[in-house]
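Note that one protein chain is taken out, while the other chains of the complex remain in position.
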Amino acid sequence: MTARKRKRLKTAADLKKLRRKIEGERDSEAKCVRVCVGTGCAAKGANRIYEQFLQAAEESSSVKVETKCTGCHGFCERGPIVVVDPGGILYVGVEEADVEEIWRETVLGDRVVKRLLYTDPSTEQVCRTAEEIPFYKSQQRIVLAGNGVLDPTRIEDYIAAGGYSALAGAVESMKPEDVLNEVERSGLRGRGGGGFPTARKWRSCRDARGRIKYVICNGDEGDPGAFMDRSIMEGNPHCVIEGMIIGAYAIGAKQGYIYVRNEYPLAVTHLTKAVAQAREYGLLGDRILGSKHSFDIRINRGGGAFVCGESTALMASLEGRVGEPRAKYVHTVESGLRERPTDLNNVETWANIPAIIKNGGDWFASVGTENSKGTKVFSLVGKVTNTGLVEVPMGMTLRRIVEEIGGGVRGGKAFKAVQTGGPSGGCIPAEHLDTPVDFDELTRLGSMMGSGGMIVMDEDTCMVNIAQYFIRFLKDESCGKCTPCREGLAQMLDIFDRITRGEGKAGDIDTLTELGALLEGAALCALGKTAAYPVLSTIRYFRDEYEKHIEEQRCPAKVCRGLFIYEINADACKACGICKKNCPVDAIVGEKKQPHSIVQEKCTKCGTCFDKCPFDAVIKV
Amino acid sequence: MPEGAEVVREIVERYERDDGMLIPMMQDLQAEFGHLPPDRLRDLAFCLEIPLTRIYGVATFYSSFRLAPKGQHEVTLCVGTVCHLKGAGEISEAICREFDVEAGGTTPDRLFSFQPVNCVGACALAPVMIVDGKYYDGVTPASALEILQGLPAEGEESQSEDES
Partner (left out) sequence: MPKVKIDGKTVSVRKGQTILDAAKKAGVWIPTLCHHPALSSPATCRICLVELDRGGWQQLVTSCNYPVRRDITVSVSSEKAVNARRGVMELLLARAPDSAELKELAARMGVEGTRYPTVTESQRNCILCGLCTRVCEEVIGKAAIGFAGRGADRAVAAPFRQASDDCIGCGACAVVCPVGTIQVRLHEDTGEIEISPFKSRSKMLVCEGCGKRMVTEPIAAEMLSRTTKVDWEQFRKRAGLCSECRRKITAETLALVAAPGIDD
């Protein structure tokens, strides 16, 4: 691949010319192999697969084949994913050993390798392309449109696909006020969790006093189970950058920051490259595309603190301080980073901007519900058959997401709850599965949209254990500045530790509820205020589980050690003696050829027999 | 100027002496030295003209920063219920005594870091000790010390012949 010399684009017309030039260089009929190297596929060896294809392409003298590495498609359950164009033939679960066959059959021979295609487990239908796969069929990909298609390390891919034309249109023929109006018409609400109307935030920042203003992209995605922002930053960094340049134009900011979580090195790499390439073309820097708008971006890495996802804590971190939030009685749009008017938006929020400016606010508002416009990217994970990233229009029901796209609960187990909103959210039980995904609807149920994590839980999940997990997580990540969060979470964890040990006391549920209310009212920042939501929502919908833990010292889901017992099913036991031999406390008795049994008084409930029994004769009761 | 301080000077210049970039500076410092040596942090406070307490506060707030170097080897001892019943407590004490190391800390010669954990889920192997990812089952105070004494220091060959 010859290195491209990038010359500064002086006008919007230059950009158009460049796009036509790139398109002209490409042969739409040419063959192309797209290999996903997002983190999920990379973990399964996708980089080696990419290298193999690259090598094959180099060695192939007869046919010209382009090889591309792309960002996350979203179907992480079935990675590594390889797509062959023309035709978009999509292969799943590709291994290094398959490269040769794919090359020979599909790339050169235009034939399909059937065994590598996706087969729908319920209909047995074999799918050739993404559009045929149920996981993708119900999705509407605006934000993720470029993922899996573009090479994130080549700005030319983005430009050829129409990238930066929204920016060109904005600075050439729109006034900042026009841009604001367009975003307002779209009804876009923040995608980081707060759901605050984006245009309103931009307007407040623009109207705030002060010549120097900042825009920030919050890439500190910390919710366990959420990786939407990572995939966007890794897979299509330019849509975020373009969004920021447009936003800065509307607000009147000249400096922007992208704050990326320390644990996302690939995102940092791709963003850094993208910023550098954008600068080369003059899309960042002075007088962008010949306009009066000058703007540049600096990329900062986090230091490892979940709390830095909170806007004021993030700004403190950007000032070289500990990530402590501060009161928001004076909003950050008035006084934020270095006490200057600052607009902070989430990665996904920024990623929506180019499409809104390009296609118009009305187009965006035609998708979604009354109060929640557009689409939302979710990370669908947990006990669901198809885990991965999904982008759906607001208003789609939870049931459709879990069952149609997610393929339902895996292993034929019963659905129990879906947790949304990360540690600030709540668990939604089966009876509410037909709720449309919408900011206000989810809040009404005691959860929240949050950043988009969607964790599916089944009958084997203990809801008390889940609440304990979230409290422990939040306690570890609490910045410690304010009393209610720091002390309250420690007290709540202490109570949970007792309950899950079988030492729960009457009144514990009330104490947890009161502490939750105290946190909500008294904590300093939004993270502290919402910290108890997982507890409050599990008490609301699964109170009986708490009661059984406390009153009967029993864990109905059989998760909390010591709160259930192991027994040997006499009918299934084949008297092989493996359990007896491995029991560390000699709690199993049984004669040769007789069903064995566990002496409960000696049993420490370590679960070794359960793990070792080859006949699944040890059961949890 | 001592070499270490020169590295700090360089890093500070790299970020144009902007104390707002303190965290990236400390990340670069840690990348250079493997951890954050106290003297280098003092140099940093001096170069940037900010209080050392602020730097120490940042170093102890963010999870990615390490003030003490990790040992060459990582030793984990399970102190879950079953291992505990089988004497993990005595093993832990023996290790701490013999190698002058605290739970969660690193030996003075930086040979290994010692971390007791709550149940690794291998109760049939109790007591369990994991060294650099390798499981040792049924350890006793004596056998645990023997395994650790055989750990190769940097550049040395492994002295342990017993691959239990």
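To keep things simple, chains are lettered A and B as they appear, and every chain counts its residues starting from 1.
Definition applied: a residue touches a chain if its C-beta (ideal position, glycine included) is under 8 Å from a C-beta of that chain, and two chains touch if they have at least 3 such contacts.
These numbers were taken from a predicted model, which means no experiment stands behind them.
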| item | value |
| --- | --- |
| Residue touching the undisplayed chain, where the options are A:D286, A:D434, A:E459 or A:E514 | A:E514 |
| Among A:L337, A:C479, A:L512 or A:I598, residue touching the chain not depicted | A:C479 |
| Of A:A12, A:L314, A:L524 or A:C613, the one touching the omitted chain in the full complex | A:L524 |
| Residue ranges of subunit A at the interface with the undisplayed chain | 305, 322, 326-327, 329-330, 475-484, 486-491, 493-494, 511, 514-515, 518, 521-524 |
| Residues belonging to subunit B that touch the chain removed from view | 38, 41, 51-57, 60-61, 67 |
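One rule holds for everything that comes next: only the chains that are shown with their structure count from here on.
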| item | value |
| --- | --- |
| Subunit A to subunit B touching residues, read off their complex | 262, 300-305, 317-323, 338, 479, 561, 582, 584-585, 604, 606-608, 611-612 |
| Of all residues in subunit B, those that touch subunit A in their complex | 18-24, 26-27, 54, 57-58, 61-65, 81-82, 85-86, 123-124, 126 |
